[in-house]
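What you see is part of a larger complex, with each chain still in position.
Letters A, B and C name the chains as they come in the text, with residue numbers starting at 1 for each one.
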Amino acid sequence: MRDEPSRLCVRALHKRFGATQALAGVDLDVRCGEVHALVGENGAGKSTLLKALAGVHQPDSGSMELDGRMHLPDGPAAARAAGLAIIHQELALAPHLTIGENLFLGREPRRGPFVDRRAQRAAARAALAKAGRAHLDPDRLLRSLPPADRQLVEIARALAHHARVLVLDEPTSSLTEDDIAPLLARLRALARTGVAVLYVSHVFEELFAVADRYTVLRDGRTVASGCMADIDHDRLIAAMVGRDLEQVYHRSPATPAEVVLELDCVAGVRLPREATLSVRRGEIVGLAGLVGAGRTELLRCVFGLDEVVAGRLRVLAHVGGRSPRERWRQGVGLLSEDRKQEGLSQAQSLADNLWLPVLSRQACRGVLSGGALARSAGPWLERLGVRCRGAHQTVAELSGGNQQKVALARLLAAGCDVLLLDEPTRGIDVGSKAEIYRAIDELAHARGAAVLMVSSYLPELLGMCDRIAVVAQGKVLPARPAATWTEHTLLTAMATGREREVVA
Amino acid sequence: MNLAKALRASGPLLGLAAVWGLFAVLAPHGNFTSWANTELMLLQTAVVGTAAVGATWIIVSGGIDLSVGANIALSAMVGALVLRDGHGFWWAALATVCTGALVGWLIGALVVGALPRVVLTVGFATAVVWAAHGMGSLWAGCFALACGALVWRWSARIRWSLPLSPFIVTLGLWGALRGAAKGLGNNQPIYPERDETLLSLMKPGGSLPPGVWVLLAVALVASLLLRRSVFGRHVTALGSSRETARLCGVDLQRTELGVYVLACTCAGIAALLQLSYLSMGDPTTGQGYELKAIAAAVIGGASLAGGEGSIFGAVLGALIMTVVDNGCTKLQFDNWVQEIVTGGIIVAAVALDRWRHSREVSRAARRVP
Amino acid sequence: GDSASVEAVADGKRIVVIPKGTTHVFWRSVEAGARDAATALGLEMTFKGPLRENDRATQKQLVQQFIGERVAGIALAPLDAKALVPEVLQAKERGIPVVIIDSALDGTPGEDFASFVATDNEKSGRLAGEEMVRLLGGGGRVVVLRYQVGSASTTAREEGFLQAARAGGLDVLVDNRYAGATIGEAKTAALNLADELRRADGVFCPCEPVTNGMVLAFDQLGLLGKKQLVGFDASPPLVAALRDGKVQALVVQNPRRMGRLAVEHLKALIDGARVDTVVDTGCVLATRANMDRPEVARLLR
């Protein structure tokens, strides 16, 4: 390994939030010109560490050095001035500003007190091109962008910084393969110019593709670090989880029963345009597709969140478009891809969030009790391994992955017969993924639930699903058994939207 | 845990104790602390306190109601009208509270987006009142109500919806309801016959006046509903995160409509107390009560962002403001000094609460190893 | 209808009466008097006050607008002695006669505006004060609950009362509290003064809502009939209270006459005649004893 000087050096960092000790002695060395992978379970303290580096949180004790000098930023602006650019896990974008303004917020090119809009526009074009989105108009309002493009805008912002240290906290969570590969190439190129890149992800393929060295956090402590070349998949997982993980994907034999979800040429307001699909009890059906293909909209139409303008829709014995309220009553549950806005009520407790769809079932003669709600929520949170102080804690205090687990626990607790899962493992660590896969598998194959699952992570679809359908430009191609697909054929079908070539 | 909760709930209580203590020390000779004066302050809190209970519900749901003062004036005018026409106390009380609830329906329906249906219904009901007003106000009103309900039911097939922000809806009604109140009395107060039952509501006597009991009962029921009922939890979820509530199958429209009807029923009850307090219907009464009710709710710990609020806190908040008014008079402050002091105390009470909140969090952090 | 109003404008027959507000009984009577006179004289009358009571800015807006519409004459009860001067001068320039009613406006009647028809407020306050001195037999403590900040006519009454009361040897316990615009606020303000009210022998209220609120407060405090209460203006509950001995005296103005005279003056001015420049519409002290006399009873209705 090259022996570059250390650019970022963290020693014995501690940070406590209320009763939670988020960081309990982190050591980290990031050298010039390397991509450094930071891995750890959900709630291990990765985001907290990055936020301390970025000046969002002030650490309680420990030291941080940047190029040999003390790095103690008292705010995000100070960290940025010191040459550190960060992409946060929860996107930080202002919906009412244009793309260009978002890219340069806080460091606008100026002409006197005014923004030099021409310079800003030109710089924005260049930055977007670096992130692989040259066709986006910098004057477009950010709120008109789909999630993937938003994430790329955030990436472009960091790339435009000419920073000495570039920090990325799960930057690819809403991206597909098409966008990830160029991004990783770009990161490698940046590293070659001497920038230190700190990269957080739960997707090992990415890490092994891009990183030079790694550091593993567990329970707020550094437990291992070294060269990526010296470690393999399983040993990395073992270091993260503290034990060996025998198998990630669980798939018991499927015994499909009657059809419980049937779509016949369903069309939404914009997307989907023509969706025909059926899901049986006891099977898991996957939906693959490029970003913007309309998978999310498809689930929303089924769930009654979006309007169905044409076609026939049958769920269990119920026909026609319905409201989310009735869907829950019928035993249908949806896991949203947008957990911050839509999935969870951030200011409320875990118990409140968990029981919200089926509150009336929890009432005893119409009366609810906060204590009872929290008590009955406990087992469900435990079952998915949510790391929290108790069911009374507010959601906002949980790490991203643990929030996702709470959203999933809700579907389990409601006892749904039909599960609509939109990116169910977004932001979840490898160890927990296995548990979640096992839970889904048991639900479908042992308890006879029907699962319709959207994912942009193809190994997950191939590993979990009984059948997979490809969504392209709002149309659903016929579903085929998972065994007949490979990653390659899936990618081709997603891109071309034609099945015949896949078969051929 | 429960201790912390109790401490948090006690925020406004501490504020009240501080203000009360201050005036008790500063005005030792004005028998500020006497039972008669205390009773008086409780009595004067009844109207705004009851309105603040409703305001808290609305604030918890993430909404706001700027029309509660005008609503009180209008409802009290209707009650006075029914009383003047000789239908007796109970009909008048019913009419007052129902008018409040109807205004709540109006706000709620506009907020959830049923503008076309509202226009149809209100237009039709107005026409009916117009045509039937020979029957006497009470019966014409009941008849119009029935017809309106029919039109509302029938128009359910109109699916076109246009949600409006409650700030705007109630800002519009702030003027419109007051106009209606003035129009109802032909720009004049309505003086009904003296009715002993009505008057006794707000008359200090041996024990607490019935009006204060009404306030306490309303607060108790509202608090139980908010914390312990499914509807109440749905309201909290709605205010906490609208999108999440929708995804989780909360019927947003019904819940929101329900909140406004419920809260404005409280306003209707407040109007009844105000009618009893004035023994007449005054179309100009209740100006500024909207801000007082909101201030009481916020002093009591409600967050205008929604999802948070305490009913009893709001009642205590209303009481704090009464104590300040009363104490300033006892100290013979000029009116303008009193206005400055009241404003300062609103800010101070909220600042105290926020400060205690932040302290509590950091203390909790230290307690745990 | 529309065509009628066009003709009225064309014939110079449309006049406006602008009160200070529209929701007090007093202005209702002014309107009634004015309307009677207008009907009798064949004029078309508009009665329009500011939307919010006691709002100088909107009253100015109204006057400006009516000047813009070139009405034939304006009767105005100015909310402020100075604020409305420019508008009145502007009306004069445009040849629109203005009669000031109820409250004074800076300037000379007959020169800056046509005439001034009003109660002499200070005098009426003194009348109340003298009655209070009489009721208390030349000694005792009194409370004055003022109306609203910045209201000129009631301030004049309050000052008149205080003058007469002090001259008559009365002790003034409280004179710095303002009741506020509505009956409800007045009642609350009065209740907060409970101790002072109990110590006092007499109470003066400078206008209808305050008097009304004070009666309600007395009722609640059990002081009705035990203290001497001198109020202002008549409304049904106050007249009843006077009859029951709950209020000892009411100073009653003559709002109908004020309205009638204002319109008659305008008609004369439109026709080019001359009018008296200052008219005191007078006020009467109504007590239980004299309230059934026709000349008093007429004002109490």
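By definition in this document, a residue touches a chain if its C-beta (ideal position, glycine included) is under 8 Å from a C-beta of that chain, and two chains touch if they have at least 3 such contacts.
Keep in mind that this is a model prediction, so the values were computed, not measured.
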{"item": "Total chain copies in the file, per protein type", "value": "A x1, B x2, C x1"}
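In the analysis below, only the chains that are shown with their structure count from here on.
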{"item": "Chain contact topology (line, ring, star, complete or other)", "value": "line"}
{"item": "Centroid spacing, where centroids are CA-atom means, of chain A and chain B in whole angstrom", "value": "44"}
{"item": "Length of the line joining the C-alpha centres of chain A and chain C, rounded to whole Å", "value": "72"}
{"item": "Chain centre separation in whole Å, for chain C relative to chain B (CA means)", "value": "34"}
{"item": "Touching two or more other chains - residues of chain C", "value": "none"}
{"item": "Residue list for chain B, restricted to those that touch at least two other chains", "value": "none"}
{"item": "Chain B - residues contacting chain C, complex", "value": "30-31, 36-37, 40, 44, 182, 187-189, 191, 202-204, 274, 277-280, 282-287, 325-326, 329-330, 332, 334-336"}
{"item": "Residue ranges of chain C in contact with chain B within the complex", "value": "22-23, 25, 28, 53, 149, 174, 176-178, 181-184, 187-189, 191-195, 216, 220, 235-237"}
{"item": "Interface residues, chain B side, partner chain A - complex", "value": "1, 227-230, 233-234, 236-237, 240-241, 243-251, 307-308, 361, 364-365, 368"}
